[in-house]
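Rest of the complex left out; these chains stay put.
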């Protein structure tokens, strides 16, 4: 990719596969699109929604999309099984994922969640880490996307995002207490943008342009409520089942995770230390064979420095 | 009582001139009258009313929470606001499901033919048809997505994968149940295997085939929805699978139920078409579709 | 027309039958089968004999006219064997008795006896498909015989049999009738058989299906066994009926 000309017939096609249907979680991409940032970089970006069981790593590795969004463990897993992908940016500096319990269930701390049934996504490591690090035991059951069981069962422990599941529970009249896995020391990057090693090697400029536009899009999406309104309307259009209020809630709540830590100075930042920690933790949990080089998992060479916005206005 | 008493039978003279010479009347059977139509529409309606009443009663009695099962009235009330967002997904799923159904029908027939034609093919392939049926879509979805891209094409294929086995299994049983003497008659007359298939075995197997298609009618719809779960909606418009995931996640139960009802309608429509073909094709000659008196 | 109302097995009064495709198989039929009467039916192929027999057995309902059925226990021998392909000969023969909850031992006795009568005692364990066409028809016959009915309805039961076996079967039927005096309505294409076996012979014609004449037999089954048989009277009646059929 070379051209830096404004949007024209010569724009280079680039595609990104999202982690989920279009929501606030993917708002930055739509904001970049909305503001014409991609076009300015000479990119014609095709945003493909994900879905409950869409495997972004496979889609990207096979060339069906250029970029994908996933969590850091998935990138590590992929690398370990020989899939030549590499993380180029990490949107969620602090991992929002954790578990929630009914506020009136008497549970204050991880220890109190022992022996209960945890509704968690199969294959995720957060719960394993808690088990190990807190020395507690519990049974897990598949989380199928609906928290109805949790709403019904006062003792249940429900995996979720404070931006989504917590909101839904609240809407159903359930006051919850949220315990993030990060608070237990398990804090891999989330919503990591990755591409293939080949793509990065062959198109460093294109990656840089894409990330540049994306990060500026995110910055604007978080700080410019007028823009956010427009973007959210677009999201609503792309994802008609999206609840507007829920989406605004998520828009607001997710910003602290995007701008936490290194994100304050550079959106999407990644450090060797964090990746090393992750590899260590995964190895301890038996999810990785020892010997994976953390440095091979990510590459910040194409990541421009776009600082987080200084003010985060409230939702309109 | 003597027998002689009742002897004088209707003398031939009383009967009209012999119609034996004239061709027999054929198929002046009446179209279903209002009455019969009613007898087809009424029972499911009655069941519907009872089911809905029970549903409401259970919810009221046991206090089933709305986030688990919405009340019928809530679902009804949701129609207005939701209809706009449901039409298009329903059409998308319909397209995928019907496409998958057709694909399953064609492939299912073809495989069954091959297996009926060559015994060795049956023995060799049947286990793999079973196997195909058992493969969780999640295991093959990535492959399909890579080949066909996410979205409708892949979902159509997934629908076909799920619907194909019932067609094959039933068609095969039907083809193999064909009256042996007729088969031998065809062979003796020098019929090609193809002719035998198309003129003899397929019509003979029709009742079986149509039962397979009935099953496939439902399977293909569920297949299209499952496809959307695992293969995503791609660049296209999301179908009912998307609506279901999305509403389940947000606990929008009335809307979720509406989506499920929409899916059911999609399959009932297909099912109705299969039924129609069944009635038209079989009622004149097959027990299962004939009226009772003749 | 009939005044005696007691216990007729079947009475047709102006009964017609029009099938759902619009074809009128039977023009008005009047016919009564008194208790213990043996009535045979002859007529050209397609004249409505089976249609009539099915109505007598309650298997089909008249389109117009009145049909009263007084018999309580009917047996029906279909024109085709109509056996359960998955049950052996003995089980097929025992069927009706089993349905009627006749005690096990008695059921078995009757079935074995009936199979002996039709000459199939040695294939009790065979399945229908292992039998010849005539043998299958005989199983069907044995099933009817084993059920000890009030009224036996038989649709060309001997058509698939050789002359020798056929005569033996007819004799056995008459012998049984002498013991039990059930009513019989019997379709056959053998005029001689029709006359030999019955009290009266219903002669039918087609176009539309109707009764041409009801002829009394000169040698009804009640008479002395071998006395009145094969007489000139029989020959004459056979000839008469033959002529009647040819003319219709």
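We call the chains A, B and C, going by the order they appear; numbering starts again at 1 in every chain.
Rule of thumb we're sticking to: a residue touches a chain if its C-beta (ideal position, glycine included) is under 8 Å from a C-beta of that chain, and two chains touch if they have at least 3 such contacts.
Here the structure is a predicted model, which means the values were calculated and not measured.
**Student:** Counting every copy in this structure file, what formula fits the complex?
**Tutor:** A x1, B x2, C x2
Keep this in mind: only the chains that are shown with their structure count from here on.
**Student:** Taking each chain's centre as the mean of its C-alpha atoms, give the chain farthest from chain A.
**Tutor:** Checked the centroid distances; the maximum from chain A is C.
**Student:** With centres defined from CA atoms, tell me which chain sits nearest the overall protein centre.
**Tutor:** Chain B is the most central one.
**Student:** Which whole number of Å gives the spacing of the CA centres of chain A and chain C?
**Tutor:** Measuring from centre to centre gives 85 Å for this pair.
**Student:** Can you work out the whole-Å distance between the CA centroids of chain A and chain B?
**Tutor:** 42
**Student:** Quick one: which residues in chain A touch 2 or more of the other chains?
**Tutor:** Correct list: empty.
**Student:** Scan chain C for residues touching two or more other chains and write them down.
**Tutor:** Nothing qualifies.
**Student:** For chain A, which residues are in contact with chain B within the complex?
**Tutor:** Within the complex, chain A contacts chain B at residues 17, 21, 46, 48-55, 58-59, 62, 64, 144-148, 151-152, 164, 168, 171-172, 239-243, 246.
**Student:** Flag every residue of chain B that touches chain A in the complex, lowest number first.
**Tutor:** Contact set of chain B toward chain A: 65, 67-68, 85, 138, 141-142, 145-146, 149-150, 228-235, 238, 242-243, 245-253, 255.
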